[in-house]
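Complex shown without one protein chain; remaining protein chains in place.
Note that the chains take the letters A, B and C in the order they are written out, and that residue 1 is the start of every chain.
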Amino acid sequence: MATERVDSVKTYAAVWIVLLILTALTTAVAYVDLGAFSVVAALVIAVVKMLLVALFFMHLRHSTHLTRLVVTGGLVWLMILLLLSFADFMTRGWVGVPGR
Amino acid sequence: MKSWLLTKDHKRIAVLYLATVTLFFFLGGAFATLIRVELLTPQGGLVSSETYNKLFTMHGVTMVFFFLIPSIPATLGNFFLPLMIGARDLAFPRINLLSWYLLVIGGLLALFAMLAGGVDTGWTFYTPYSTTYSNSWVIATALGIFVAGFSSILTGLNFIVTVHRMRAPGMTWFRMPLFVWSMYATSLIQVLGTPVLAVTLVLVFCERVFHIGIFDPALGGDPVLFQHLFWFYSHPAVYIMVLPGMGVISEVISVFSRKSVFGYAFVAFSSVAIAVLGFLVWGHHLFVSTQSVYAGMVFSFLSYFVAIPSAIKVFNWTATLYKGSISFATPMLYAFGFIGLFTIGGLTGLFVASLGIDVHVTDTYFVIAHFHYIMVGGTIMAYMAGMHYWWPKMTGRMYPEGWAKLSALVIFLGFNLTFFPQFILGYLGMPRRYHVYPDEFQVLHVLSTAGASVLAVGYLMPMIYFIWSLRYGALAPANPWGATGLEWKTASPPPVHNFDEAPVVTHEAYDYSTVMGEVIEVG
Amino acid sequence: MASDAHGETLALREQFDSEEQQKDASTLGMWIFLITEIMFFGGMFLAYSVYRNFYPHVFAVASSSMNAIIGATNTGVLLCSSFTMVMAVRAAQLGQRKIIILFLVLTLILGIAFLGLKAYEWNVKFEEHHVPGPAFHLDGVDTQGPAQIFFSMYFAMTGLHALHMVVGVGILTWLIIATYKGRFTAGYMTPVDIAGLYWHFVDIIWIFLFPLLYLIDRHLG
Partner (left out) sequence: MGSLPLFPEQASTIAPEVDHLLYYLLTVAVFFTLLIFGAIFYFAIRYRRRSERELPHVIHGGLTLEVLWSVIPFGLTMVMFSWGASIFFTESRPPADALQIYAVGKQWMWKLQHLEGQREINELHIPMGRAVRLTMTSEDVIHSFFVPAFRTKEDVVPGRYSTTWFQPTKPGKYHLFCAEYCGTNHSRMIGWIYVMEPRDYENWVSGGGPTGSLADEGGRLFESLACSNCHKPDGSGRCPNLVGLFGRIVQLSNGSTVVADEAYIRESILQPTAKIVAGYQPLMPTFQGLVTEEGVLELVEYIKSLGPKPGAPAGANVPVVVPHQQ
């Protein structure tokens, strides 16, 4: 990390425009009936936006392995929280006995 | 005075922490004493039910959040982590000082709550009792824990960055002392778990102040959701409480048998494994909570995975003794105590992780006994081991060996007398958090209380002789135990910038052949 | 960047050997702080998902009562502020002091604009009786409890997000002053960099809050 990588203004501007377009897209898509895929679409777009911000604006694409490991770790831990909690919430009632 | 309160020296901050957590330990101990005295008789004559409920709540809150979680990391970790990796200080000394202030502010908030009237929710703050029904000082206490939580987060953050970025030349990951590994693993939990507790407390706070119904069943909220959020932190937090102790034991066992820890890499990795796997098991506190049957099974299953790295550690420590040169200095006695009592506590953890057994023993004294065996029998023993082991380095004085050995013995005996009967009580069905109880449980309760008085004496002794030694103890040499760590390569107590000459590491940890030349006999 | 180990420069603190080590440490520290933030908001995302899963219909109705235009506009504002922030960081990398200040000020303005719109939105919620409490009422659903839970989550999540924004605004102000005083050079711009990370992170949180709170099953309403 002797010298900083300096990205061009063009890159930043492009990312910025794409982010704005994606915002419009996610809003528009919400008015379309996609059934269960509405949520999926909204989340996919959000994840893409997150990646754009993280990789470009937060310079994750230039950063060390360690930093990337830290970020991945954070996301994995969030998934642990959500998934294992849903292991309870989604399986309630499976045995057909109230409260079990 | 001012130089202490504004210090950025990790060693001084460690001493500040030491004073703070000791205070909270005795406060928590005083609550414990009252609990035990109250439980002498089944009818509960000493205090009212309300008071009793506040006693165990404040005992749990004080001991967990203001004593045990900061204890080893913030005192011994703070003092020795930079020394052991050959750094001049932690990466962020100002944040380190801030952490201490946060703990103090959090502690004062909790103390305020206690003085103003106390809290009666249990240390687990289950909703809707804590949000809707309790009319005690829940908000101030929650706020105190919230603030103390940030202290814990910042300490963890500081340690992680320090370990990554501040190691001395030649100090590779696999040359690090095992204490550093365990502090690193602990820090991971602090950083990843504590924020969830923080946000949970914020939600409880909002619910209590604005009555908005996040967990309120009357509005369709789910009280079990609170339990998930709480234990997502609080189960891993039990490893915040025990991993640092395990680190101390690895050091002590090695030094006092003058042998490298058996299976260094396994012990190092098992710390990290415990930290990671510890996040997958929290639902074992919810087996009878109306959590789904399948989730219960998943969590029970995963709970056993976290037991294996602990088992690996215990076996490796024991194997380290094999063909060693074993000294019976006080730290080693405590280490023996730790291994034995942690084993019992851990093995009974396997009982409660088994669904069929836990349905019967959950919320009984069996659980109380399980965790006191680990937290008091385990971690506090380790803490005492570490305090004795590093006392000469921290203060430049030796403690009186005879008294120390005596107190170790008293604590061990008192401890078992206090908590062993509680296993039987629990299996017999004595529920926890009971102010009055059926007569047939009295005998065992009396035994337990008797043990607690012995235990109290055992804890008061070190308090006295440590203070005594500050003035009258023999002057400590730089390396009284013939230990290998970098912390022993500098004066006792160490100078402000830790090392007069920046250390360069050329050997693995625990290479005793390198220090034999400098061994100095001690009485 | 060569400065001696016991550096007397303004920037290098005594526990570090080199400025590089110091910068790496600060950056790592910030990233770790950000994952604590992920977990902090994660708790709320969990609560949100659980209740949305319990009460999909109520959540859809409640979400549709939001003003999606304001929500989308605010998202845009925040994304613009991220862009200006990254431009400030870039200027810092190049050591262009005036440009740093320019972009920091722009970021600050956008941040305040976001908070202004947020405040306006909350005020509307107040008038519509969508604030959880005894006066709460949401048209279109029969059971007010779950609807109230939606708005509890709304206020908790946007409230804590806004709190982070307020902190960010404070940091920006401090940075502007410090830059103006010439504290940062091309060699030492760590604070700008780190503030940037924080600001973008807060943006990312909002990127998720927007669809989750404003855009549930819009096609129904």
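Basically, a contact is a pair of C-beta atoms (placed from the backbone, for glycine too) under 8 Å apart; a residue touches a chain by one contact, two chains touch by 3 or more.
Treat the numbers as computed from the prediction; the structure is a model and nothing was measured.
**Q** Please identify which of the visible chains the hidden chain touches across the whole complex.
**A** Output: missing chain touches A, B, C.
**Q** Looking at the full complex, which residue from B:128, B:396, B:477 or B:493 touches the chain that isn't shown here?
**A** From the options B:128, B:396, B:477 or B:493, the contact with the absent chain belongs to B:128.
**Q** Just name the one of C:29, C:71, C:132 or C:146 that touches the chain not displayed here.
**A** C:146
**Q** In the complete assembly, which of B:266, B:403 or B:468 touches the absent chain?
**A** Checking each option in B:266, B:403 or B:468, the one touching the absent chain turns out to be B:266.
**Q** Considering the whole complex, not just the chains shown, which residues of chain C touch the missing one?
**A** That gives, for chain C, the contact residues 53-58, 141-143, 145-146.
**Q** So which bits of chain A touch the chain we can't see?
**A** Residue positions of chain A that touch the missing chain: 90, 92-100.
**Q** If the hidden chain were put back, which residues of chain B would touch it?
**A** Missing-chain contacts on chain B: residues 44, 49-50, 53, 120-122, 126, 128-129, 132-134, 217-218, 220-224, 257-260, 262-266, 287-290, 293, 296-297, 300-301, 304, 307-308, 311-312, 314-316, 318-319, 321-328, 336, 339-340, 343-344, 347-348, 350-351, 353-360, 362-364, 424, 427-429, 431-440, 442-444, 512-513, 516, 519, 521.
By our rule, only the chains that are shown with their structure count from here on.
**Q** Could you quickly compare A-B and B-C and let me know which has more C-beta contacts?
**A** B-C
**Q** What is the distance, in whole Å, between the centres of chain A and chain C, each centre taken as the mean of its C-alpha atoms?
**A** Chain centroid spacing, chain A to chain C, equals 15 Å.
**Q** Which integer distance in Å separates the CA centroid of chain B from that of chain C?
**A** Between these chains, centre-to-centre, one finds 35 Å.
**Q** By the touch rule stated above, which residues of chain C touch at least two different other chains?
**A** Those would be 24, 28, 32, 35, 38-39, 42-43, 46, 50, 54.
**Q** In chain A, what residues contact two or more other chains?
**A** 66, 73-74, 77, 81, 85, 89
**Q** Write out the stretch or stretches of chain B touching chain A in their complex.
**A** 164, 192, 196, 224-225, 228, 232, 279-280, 282-283, 286, 290-295, 298-299
**Q** Quick check: in the complex, which residue numbers of chain C touch chain B?
**A** So the residues of chain C touching chain B come out as 13-16, 21, 24-25, 28-29, 32-33, 35-44, 46-47, 50-51, 54-55, 132-133, 143-146, 148-149, 151-153, 155-156, 160.
**Q** Can you check the complex and tell me which residues of chain B touch chain C?
**A** It comes out as residues 87-93, 153, 157-158, 160-161, 164-166, 191-196, 198-200, 202-203, 206-207, 210-214, 216, 218-222, 225, 228-229, 232, 497.
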